[in-house]
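For this view, one protein chain was removed and the others were kept in their places.
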């Protein structure tokens, strides 16, 4: 079984996931819509997942992929709760613009 | 051939990720994100991690994104009515993006990682069978915790989205 | 037996003080006066018996009571010593003290606080006895500060007048400046000799049992001399004494003429073996004494307050005594102390008698012609004036002449200064006499009607003192000095015996002629020309400088008191504010930081996310890139 990394090189995956991660971070900072921010977070999570898989292959070890499963589980849980919170907020405020959520101040 | 495929997939991944963020309509964002996830699944396939790719598509595209779409529709957000952030914030966001990218890449470059020769052990390490064994032997406890986490989040989600009757 | 008697000598005045303090209000004025007088008289009687005993046995009486202080290298005991020197001092302290107590019974008769007056006087005598009797420097210091306290209490006796209180305060504080010097001197002595007992110090010096650093010894002597300057009103600490005349006249006579102010001379004589080892300090003492004598005499020339003249005269005479001390002629200084005590006490009491008759008027410009109504006062005053002016055969002549003679043999310029001061003394004393007792009365008619001779209780001490002033010189006649022999055991190095040759007789003649010149000038001006000193505003030229006492008080105020107050204002308004501002500024800073930090927590998730990203970047940079 051939290893795809022999052809592409792990560094390319690192660059890719770094960029993807940055795009996710950018999205979080750029948008006001809470749902889109959620999506950006998913992008960041996926960037990490991708890198985990790449290293799993690099080391020829299953542990990396197992971590991805856990990461997915966490992501799923997070989305479920997060969306529930958003729905609750929406019910009260009638929008989910994070700039209007300023109650949490000292 | 594979290299080309990698670049194409990477381009799609990054482009859709950007489009997710930049498109004004949340529905469009969601759709771009689904595309993004599919391309990532493509990467997984290139690693020969078929099971992971399938799970990825099922969980992300199938479950998470559908959930999001439902939420969007529930909230009636399928309009392009989101006000933009102030110009200053957006510039700051772009700058932060550049900064994070620069810092991370610079770190990687500066670290000068010694990349060993890519080995091929020949062992099976990513079939469903092996993964299942690893998951349920070595990672038994975290696995159980993950299940508890999911259960808790389910309960939490249900409770949170229940209508409150304080006022009535 | 000796111990009990010594304690009786010491505590009799103290018991008098206690009686007058606690029961004085219920006693009549006369009774408290009698108690006070009796207390001192008892001391005098005991002193007399000791005096006779010690004169014959030539053995000092030592009394050791108990340990007082304990220091690393020596202990200090409550211990007393009655030797020739202390007994001599006690004789005139208690003797003149008794006379002045008698005088005060009549003089203070009308005062509402007479019992307090006697209480303070008794307390003063008690402390004076402590000062003289102590067998170490620290006991002397108790008395030293104690007499200063009594001086404070008595100067400010009429406490309703804040000027008098100021004078009292000034006296106390100036004395304390000297006391600090004294204390430092005690420290060095203690450090050098490992003891403060006179006998121990003397033994160490005489046997040379351990090495004494001469530099430190000189510094110690200088510090002790500063102490003496404060108590005995020498330059630069003399200005309190003229102001101290605010007190009742008997106080001026007892404390500020006869006894307390001679404490400095007593101390130096007591420690003569220490001062003998510090010739530089002796020079300083001689010069300070001579200069003080001259300056005080020159100020005395133009003063119009009868007591002020006497006060400056006291300073001047004390200066002469210090001159003698500085020349190493301790016996002569003691001799002058004694004669001075007689005639100066007499003069003060006489002026008190005059003031009594004048109903409190002290300005000589409003007196005159009193000789006709106050015969006894006049005659005693005249005898004392002759004595202080240095005319034979009165007491002052012998003592003053001895001082000048010693000065002539050691240091001619000092002799010149001393002689000039003596001529001035003769002048201003006769000026005083003429203005007060001669010519016609210049006061109001009201005062004239009430002029009267003072009662017997006042004139009796005057007569006794005048007799002493007349014949007191007999204790140390030139060539045949009882005093020198008597004091021989306590003084280690004796003044060389002046052979009475031609030079000596010449010097005597010069002194007499000088005194006569001074008297003649006064006679010419105040009897022949009938001059009366000008009013304050009309005084001009150098006389004005003299009249204003060389502006020394003003200079001290400008140089010392004002800067201290200015420093106080500076500390209060600048330093205190700055320090508390800084300290409490730290507290305020925390407040401000909190208030500012609070606004960072503005609730905007976007802002938090930015902060978060930047924070992560910083951490990564710090961990991975900063090296």
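Letters A, B and C mark the chains in the order given here, with residues in each chain numbered from 1 onward.
One rule holds in what follows: a residue touches a chain if its C-beta (ideal position, glycine included) is under 8 Å from a C-beta of that chain, and two chains touch if they have at least 3 such contacts.
Heads up, the rule we're going with is that contacts and distances are computed from a predicted model.
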(request) Pick from "Proton-translocating NADH-quinone oxidoreductase subunit M", "Urea ABC transporter substrate-binding protein", "Ferredoxin-like protein" or "Hydrogenase-4 component F" the UniProt protein name of the chain that isn't shown here. (result) "Proton-translocating NADH-quinone oxidoreductase subunit M"
(message) Using the touch definition given at the top, which of the shown chains does the missing chain touch?
(response) C
(message) Just to verify: which one of C:53, C:165 or C:447 makes contact with the chain not shown?
(response) C:165
(request) Kindly state which of the options C:83, C:145, C:401 or C:504 is in contact with the chain not pictured. (result) C:145
(request) Taking the full complex into account, find the residue in C:114, C:188 or C:451 that is in contact with the omitted chain. (result) C:188
(request) From the listed residues C:48, C:91 or C:173, report the one that touches the chain absent from this view. (result) C:173
(request) Would you write out the residues of subunit C that touch the absent chain, in ascending order? (result) 21, 25, 66-72, 78, 138, 141-142, 144-146, 149, 152, 156, 159-160, 162, 165-166, 169, 172-173, 176-177, 179-180, 183-184, 187-188, 190-191, 219, 564-565, 567-569, 571-572, 575-576, 579-580, 583-584, 587
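Methods note: only the chains that are shown with their structure count from here on.
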(request) State the pair with the higher C-beta contact count; candidates are B-C and A-B. (result) A-B
(request) Averaging only over C-alpha atoms, locate the centres of subunit A and subunit C and give their separation in whole Å. (result) 97
(message) Can you work out the whole-Å distance between the CA centroids of subunit B and subunit C?
(response) 102
(request) Specify, in ascending order, the residues of subunit B that touch 2 or more different other chains. (result) 85, 89, 92, 96, 100, 104
(message) I need the residues of subunit C touching at least two other chains; which ones are they?
(response) 606, 610, 613
(message) Under the stated contact criterion, what part of subunit B meets subunit A in this complex?
(response) 2-3, 6, 10, 13-14, 17-18, 20-21, 26, 29-30, 33, 36-37, 40, 43-44, 46-49, 52, 55-56, 59-60, 63-64, 67-68, 71-72, 74-75, 77, 82-85, 89-90, 92-94, 96-97, 100-101, 104-105, 108, 113, 115, 118-123, 125-126, 130-131, 134-135, 138-139, 142-143, 146-147, 149-150, 152-154, 156-161, 163
(request) Going by the contact rule at the top, pick out the subunit C residues touching subunit A in the complex. (result) 597-598, 600-606, 609-610, 613
(message) Which residues of subunit C touch subunit B once you look at their complex with the stated criterion?
(response) 606, 610, 613-614, 616-617, 620-621, 624-625
